[in-house]
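One protein chain is absent from this view; the other protein chains keep their places.
Letters are used for the chains, namely A, B and C, taken in the order the chains are written, and counting of residues starts over at 1 for each.
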Amino acid sequence: MKDVVRMGGILGIVTIIAAGVLGAVANVTKPRIEEQHRLALERALLAALPTADPRAIVPVKDENGNILYYKGYADPDTTKLVGYAFLAIGKGYSSDIQTMVGVDTTGKIIGIKILSELETPGLGAKIEEIRHGEKRPWFQAQFIGKTKKDLLVDKDGGPIVSVTGATISSRAVTNSIRKGLERLEKLIGGFKQPAQQPAA
Amino acid sequence: MGLSLSLRKTFKGGVHPPENKELTEHKPIEVLPPPSTVVIPVQQHIGAPSEPVVKAGDSVKIGDRLTEPTGFVSVPVHATVSGTVKAIEARPHPLGTEVLSIVIEADGEDAWSDAVQDDPNYESLSADEMRQRIRDAGLAGMGGAAFPTHVKLSPPPNKPIDTFILNGAECEPYLTADHRLMLEHAEEIVLGMKLILQILQPKQAFIGIEDNKMDAVEVMKKAVKQVGVDAKVVALPVKYPQGAEKQLIKALTGREVPRGGLPMDVGCLVQNVGTARAIYHAVAKRRPLVERVVTVTGRGVKEQKNLLVRIGTPFSHALDYCGGVTEDAVKLIMGGPMMGIAQFNPEVPVIKGTSGILVLTEREARLREPGVCIRCGRCIEACPMGLMPTVLHSLVNNKRFDEAKEYGVLDCIECGSCAFVCPAKLPLVHSMKWGKMELGRRMKKAG
Amino acid sequence: MEQRMWKVSASPHLNDKESISKIMWLVAASLAPAGIGAVYFFGAHAAWVIFWAVVAAVGTEAAIQKLMGKPVTVSDGSAFVTGLLLAYNMPAESPFWLPIIGSIFAIGLGKQIFGGLGYNPMNPALLGRAFLLASWPTHMTIFKTAPHGGTISGIDVETGATPLNLLKLSQDVLRQVKINPAEVPAQKVAEATEHISKLYDAYGNLFWGKVGGCLGETSVFLLLLGAAFLLYKRYIDLRIPVSYIGTVALLTWMFGGTDGLFTGNPLFHVLAGGLILGAFFMATDMVTSPITPKGQWAFGIGCGVITVVIRLIGGYPEGVSYSILLMNLTVPLLDRWAKPTIFGGAAKK
Partner (left out) sequence: MSVVGEFTKGIYKENPVFKQALGLCPTLAVSNSVQNAVGMGVAMTFVLVMSNIIVSLIRGFVPKKIRIPIYIVVIATFVTIVDLSMAGFAPALHKALGIFVPLIVVNCIILGRAEAFAGRNTVVRSLMDGLGMGLGFTLALLVLATFRETLGNGTFYGLPVHWKGFEPMLIMILPPGAFLTIGLVLGTMNWWDRRRA
């Protein structure tokens, strides 16, 4: 019995020390980690809304505080709305693929950035492949300028060229973006008609 | 033909080696003049060796008893020429190693012992008296296994024999000794069979002959009618090993001898045609087993013949009589090509179980280096015992004897079908023999 | 009698004329019609793929055996057959290095590393194919060459797909319509329906070989010609092919349709893809299939089940190679399970 108490005590002491150390480390790294997350999000938002002022991208939240989408303005005073950004999540082959997508006020995609994916290297992961000599991932670049009706992969009869051997990943990205766009459209009550075709 | 063949009773597995019987099947049995010296091993049967009762210098006549059996499962040997006992010493034996043998120098008179006399009243002898005469004649199965005949004819009372089978299948390729014997001595064979039936009193009797010997089937049918024996002559499809006891019983009666059992476990008893004739000689003429028909054949012999040979005659003597061997002869075998035993020394003597002397040329023997198993499964299809030879082969060669036993290595009848069909030319039978030997040794050790 | 060295060996002293090399070369010969057909259908490029695969297979075997100080046994024909089968499992327009690397892998890591002929647990040619498929999926799954003599109304090559691939895509569309009609454009549905009906009418193309696909798998007729020869020579028997093809037919009939049970097209599934090639020439590979008759039945059924699962549920349109490879691994177990009954039944106590 005495033995058990002694051993328990030692174990307790070791655990307490470990907990203390970890607490200290967490204290130091927590702001850094949050900063990293924030930076990643910011980078994604900037990529999604390239025409917006970095300081003027504001989240739109629902009553529970969940972010629904972002509004991007061209000036720090948030008067000139250039577009919206939203996070699209699609079920890929081996992970949830999170994509930050930006559209202009007419619903045309103006920027896209995949935030996280854990697809098969060499196959599904090619949705982030940057071809030699290019700056942006070729798969994602296809989406620029597309509207809702174009968001179908080639296998489903659409214009988006899927990654060879990775239809599932390609489809996941494409469909999640289309659905996100539809949701956004509902939330904001419809996009503006494109300028070239004035409303009837 | 195809339909009738498939409807006929047979056993599972088996192979169709080239028969090569045409070399000798039309050659009548010739009497081989006795050699100047015969070598008679004291053990030519399965069981305890017999003990010499003569000594060097004794003079003997044909049929004089040379040894006394040392137990129930043991038979004596007899002089096969008249002459003088020159030596009693170890001599090469066709089953390998050296065995104590009685060497007799022939005096050329070829005189028979006085004890060899016809007995006109032999049919009234009791079963026991017949068995005694059979034993005194030194009879051991002449099909090859050489099990003492009187033992086989004494089934225990709890294992009644209801079926007797006379084995004239002669499924070994090349060999025609039994075939010729049936053609030329059908009556004596059937008379011998009659005696066996008298001893055993079975309910039914068959004579099984492969249908490549239809002439023998006819002759035997006639002889059966003439002698007045209640036996059915059955022509069996040609398939090796049709003549193996268990396969023959299966083909004729549909019964399967249980694993590790004997034919008497299913009420059957099988005897070779040569043995039947020798039984007739032993009982009716009190004539011991001193000679037998041997097929001297193979393309390595200049003239293939069927010979009546005295026991103890060196192989070389018989071969010389057949014109010697050819230049390209590479293999000398006692018995048939499937189960026979390769000989190193042509001076070994003919023994009671010698059904053939086979000399193969290089082309016939097709000697090839063994390759590796490609798991083609042909051996499994060929095995008449339902074993997996290639599995046993690797188990034995990895010394996993207990597993080999589980996989049935002890059930192997060493018929050679597996090794015959093996495209890799693996020495499968050799492995089986090794496995059986090793397991036997272990069992002995364990007591 | 003169002194002579008699050769002594264990019985039997006769043996069959069959030998490993005879078997292997005749298997190669039985594959010849399909090879000639491939050259006819796909042109000279197919001949080059076959040539490079065979040369690399034989060369690798010889080189490894030489390096390991073992006797060189390429003349037994087994490496030749491996090269041939690998080539038959590749698109006709493969670049020359693809069959070479595939053969090197097949022989080196599929066969010699295990000890050479007789010791490889899996079919080396299929292992080579699996390796290539994992390494260069684009090269292994894109079929650009239209077979000489026509295709299934042009649709299979126009889209660069094999009939099975096309079927899978079209059926995917039809299934998706059922789940979520709004997501699929009507024109797409019409196209899928048309493709399926065209495919199901194309038995003639599938049988004679006028379809896209791996170079050796397209002509059922030519493959059966070779298979008939092997059956006649008794180098293969019907247990594995019958149970394999039968299982595929049954399961695709039951589950292969989009309108519920028993609406599939079993004949299409049997004729399309590599099933005939696989069932007669690769699943029957002696070294890697069971040796026991009962085991062979089970092996064929297992191959069939896995093939259908891959074709209907899995990510690939075709499942023959993987099903055979997977079943290869079960062979020791199957053989242990399927021990034949020993003559005389249970051991006497």
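By definition in this document, contacts are C-beta pairs under 8 Å (C-beta built on N, C-alpha and C of every residue); 3 or more make two chains touch, one makes a residue touch a chain.
The structure presented is a predicted model; accordingly, all values stated were derived computationally and were not measured.
Taking every chain of the complex into account, the omitted one touches A, C.
Only one residue in the set A:A52, A:L87 or A:L123 touches the chain that does not appear here, and it is A:L123. Residue A:M7 is the one among A:M7, A:V58 or A:V161 that touches the chain not shown.
Mapped onto chain A, the interface with the missing chain covers residues 3, 6-7, 10-11, 14-15, 18, 21-22, 25-26, 28-30, 32-33, 35-36, 40, 116, 118, 120-123, 132. In the full complex, chain C touches the omitted chain through residues 109, 131, 134-137, 139.
Quick note on the criterion: only the chains that are shown with their structure count from here on.
Arrangement of the chains shown, judged by which pairs touch: a linear chain-to-chain path with two open ends. Centrality by C-alpha centroid: the chain sitting nearest the overall protein C-alpha mean is C.
For this pair, chain A with chain C, the centres built from the Cα atoms lie 44 Å apart. Centre to centre, using the average C-alpha position, chain B and chain C are separated by 50 Å. Distance between chain A and chain B, defined via averaged C-alpha coordinates, is recorded as 89 Å.
Shared interface positions of chain B, i.e. residues touching 2 or more other chains, are not present. Annotation for chain A: no residues touch two or more other chains. For chain B in complex with chain C, the touching residues are 11-12, 15, 17-18, 173, 246, 250, 256-261, 265, 316, 319-320, 324-325, 329-333, 337-346, 358, 360, 364-368, 371-378, 380-381, 384-388, 390-391, 407-408, 411, 414, 416-417, 419-425, 427, 429-430, 433. Those residues of chain A that touch chain C in the complex are listed here as 123, 152, 155-157, 164-165, 168, 175. Taken in their complex, chain C has these residues touching chain A: 137-138, 141, 169, 173, 183-185, 187-188, 191, 315.
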